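Just one protein chain is left out here, and the rest sit where they should.
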């Protein structure tokens, strides 16, 4: 039985349905390699952080880095070791509750909002916990002869799910850390150095897409989360999509045109939020003297930086993305339009592996007629509500307890960000957050109807 | 210029797009008749209410009956008289602000949550205000020769919009009054008498619908709100829909099966709401000894009544509707499925004109293979988020300020209720409320996939 | 058994201890006369109000006028009729709960915050309820021969307590109505006419009081609430007290000196409140052009009026009174200092019976060396917390459930206001409210230490 557990308002939730059967008995080496690589990648992310950096929680939606380190390990302990290890003994009796995210079937859970009040176990212990569980997982790998082929297939499925899950938490670890550092008046940097690269930029084009009855979603082969399935027909009218995402320059123009003060540009709930929260710019922007005269600087994982006009805008809520689109005389694409536009594009871009940790402007011009930066840099809000695909079915057993339970009051984002591991992404990947969420690397790309 | 103004989280919002041109110069009699009929219908609803009944507001989402009486009159004064009356003088200078609902273009608005703190003007004055404006509207009707044909067409459009708007407020007046009376420990009745009719009931059938690429939405002829347009193709997979709505008997079974205590049956936000609000049954149900042994009674506009097993369940939130569907091994239909299933059905049922003011069980069996109670009795939650149809465009001018501004975080309901005027409804009509709203006559009908 | 019931944060609570024994058998005529006069005085206060005016509740701390009319009647029904009437039958079975304020011993209570949601019974019914209970009380008076002398004494005690209680609600009825009317954008007037009188004003003097070991509190004779007892010695150091209260002119000077923007003038909690509530002036003041150039007008029971410099300032919180005192280089008196200063003064001034319903400036100069306006006009905040006097004892029985239960987190006010019935007041009378309360006619008088 495989289980996928993750934070409520966050990256893609569902357990996989029919994953690629990377069976241990046939060729386990790819699986073992991937497991090792993802685990090492997580550790690399906390390099240079102090125990105090890893322990704090700056808001209920975010978790301490230490918790991410532990929870992704808990996942392997509870779902792989507990299931397959002979004479299983937990590493620590209290961890089962302490590092459970939201899975009622596993039992009690520690209060989400109090994850930052757990000074003990300390970071050192959690790192030891990681090593301990990894060693025992490797022992399972080595012992494949003791299991039936079906059991080995099940184990492969759980391990695959485990590292896909861990990759999601890699992104969250970064966005949560960024939020924490942003609350420190001394504005610490996670990584040094800015600007990152010399930059050029293409002018924006409107790219026509002809639409029609098209297939949307992941097909039955390979790993995908269940919310990407089943692949199904959707009728899409002809539309145009912008070749590049909304940039900081666009946002500056929106601000200068009083965008944050004009109710007619906003959804009613969006306007309520603007007033209640006092929004005047995207999250992490602050009024400041800067080198380029914009009057704004922004907090990044590399410290405070100027707002580069050509840099894709990040940390927008859906409400802001929608208002900027309306102000532009355009709209956001549906997730179907987005997937259609992306369907023949390579999955390339500024991902986690770049180690830039911020969206960047293009370094070379895209080919005319081609979209740029669909993948990486920023997640792109769509105007689609996060709802089940037609024919989506609730899985049997414990998985079924959670399938789709988050399909309410959230909007779909597509394309991955500068904090998403490259291997984690698919064209059909559906990320989702509530419309007011801003602490992810969330941006926008415009679309518009074909005027007939 | 025509404007449609109504409460934020409520019945259908948009101004009409290309309404039926009931031009005054051609044949104004139908228009005049409809105006008079709707206005009289509103007055009939407050018959028997005291000035105190009409003055109170029981929650921010609801408004006093007096406010509904005034606001629907304000609509005609501001948009028809102010535009067309020679030497226009407002009935009262303060009313422009006091009875503006949410239209920023008209100027300031009185605080929505404080509508129940306005003891003066009293009911008598408001009734006089209604008569005054009606008299002046009739004077406009009589004076059509003073206007150009285009102006007469514009006036006809505004009058039409005005009474469509007033019909929406008729329903709200009833649901708001019900909520108010329910807060009174003495449980007053709006109308006397229960049970209403002798009742029988059909067993529920699953009706197959073949689906395909179908046209959804209102076509260009006749009056419709802009959110029903444009008519557009949608691909619908084959599905089955229940012949009858979810009944109180179904809800009782859900309760008896611990439905309100099992998180696995609920969306995550739904379960949060159940716990936070302490929900144990639909709104207005209370634990009580009753004649039929259910252990529950319910507050109705006819006082406290037994819970009839065959009566369509009302006052369900989307969360409850969705949970009951999941518990039933089914799901809610999309709004497209609903519209497809209803497309060849007559718009008949238990509407406002019945003067029952509560859903009732069928009094005769439906024909085999035919759906029953699609229209009237209860609005039926769909699993579709309230979003713009493809090609929906923001209107020019003041209307555009509000078009679609409520298309966020709400779910679509279809079919009208026992508080909806019959003439107000269309098959393409989209009502919408947030998923936790329960004070409308909101219920559910189940659907399911065709297992392939 | 005598009971005193009243709203939690309001006028003096306690039941009387050993009231003047106005025994029915000896000379009942004074008692009967007082009963009739107080009941009539209440009715006179609602003259000219509509049913809607009397039905609404503008905040949880306030109650509808209709509720005050009913609750003061409920008091006589529950504590006098239920105790002494033969074959007692309640006027309405539901009223026992509906009009209970906070007395757990009597049983359930209707939710305080929902008193404004009870449209039925209407005002007409409540007035009939009043007449009915009065008639039955008079029947008790007539039937004194049927009771023992002890029973007659007990009845006299209850009747006395009942009309003292009703007088407190007379003041609350006015302050609650004022708050309601202030929320109406049309700013209705309770009574017409302003300014009220031609005015003159004395310059303020500092009056020396020598202090010493003095007796504070009510002595054992006559009616007094238990919180005024026992009379006890308090050592008071020499001090000076201002001859006149803080005026609107003082408040204007405080505002002009940025008083509402300087944290150093405020108690820490006061400053938090200023910021949270956005206070910039006393309650009911609004920025407006006025005839005298102050830039402020104020809402009164006689409509909007200019802010007269010589008028005692009302609707100050304790925090504002304390800040104004600090800014003046003075302080508030203790309640002991206040009582000492007032001990040889006649209880004269601008009380409810004046029918002015607002503080007014003096119409003639006080004698030199004499304090003015100690009584009437505005309640004066003291710097004494509302705590039991030494030797205060919890009464036996049902009364004891409530004695002193409000002696926490409130400050004492002294002297009565323009909404207090003259006969209700005593020099030892202790009123009390939380330090942030402003909707009473609450003002201040300064004191200072004798510099040695």
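When the chains are written out, they are named A, B and C in that same order, and each has its own residue count from 1.
The rule we apply is simple: a residue touches a chain if its C-beta (ideal position, glycine included) is under 8 Å from a C-beta of that chain, and two chains touch if they have at least 3 such contacts.
On a predicted model such as this, the values are computed, not experimentally measured, just so you know.
J.: Name every shown chain in contact with the chain that has been left out of the document.
T.: A, C
J.: Looking at C:286, C:343 or C:408, which makes contact with the chain not pictured?
T.: With C:286, C:343 or C:408 as choices, the missing chain is touched by C:408.
J.: Determine which one of A:56, A:267, A:298 or A:418 touches the chain that has been left out.
T.: A:56
J.: Taking the full complex into account, find the residue in A:29, A:148, A:184 or A:292 that is in contact with the omitted chain.
T.: Once the missing chain is taken into account, the touching residue is A:184.
J.: At which residues does chain C meet the chain that is not included here?
T.: 8, 102, 104, 213, 232-237, 263-264, 266-270, 319, 326, 334, 383-385, 387-388, 390-391, 393-394, 400-401, 404-409, 435, 449
J.: Considering the entire assembly, which residues of chain A contact the chain that has been omitted?
T.: Contacting residues on chain A, toward the hidden partner: 50-53, 55-56, 58, 94, 97-98, 110, 114, 116-123, 180-181, 183-186, 188.
Assume only the chains that are shown with their structure count from here on.
J.: Specify the contact topology among the chains shown, as one of line, ring, star, complete or other.
T.: line
J.: Averaged over CA atoms, how far is the centre of chain B from the centre of chain C? Could you give it in whole Å?
T.: Each chain reduced to its C-alpha mean, chain B and chain C end up 47 Å apart.
J.: Please work out the Cα centroid separation of chain A and chain C, and write it as a whole number of Å.
T.: Averaging C-alpha atoms per chain gives centres 60 Å apart.
J.: Could you pull out the residues of chain C that touch at least 2 other chains?
T.: As it turns out, chain C has no residue touching two or more other chains.
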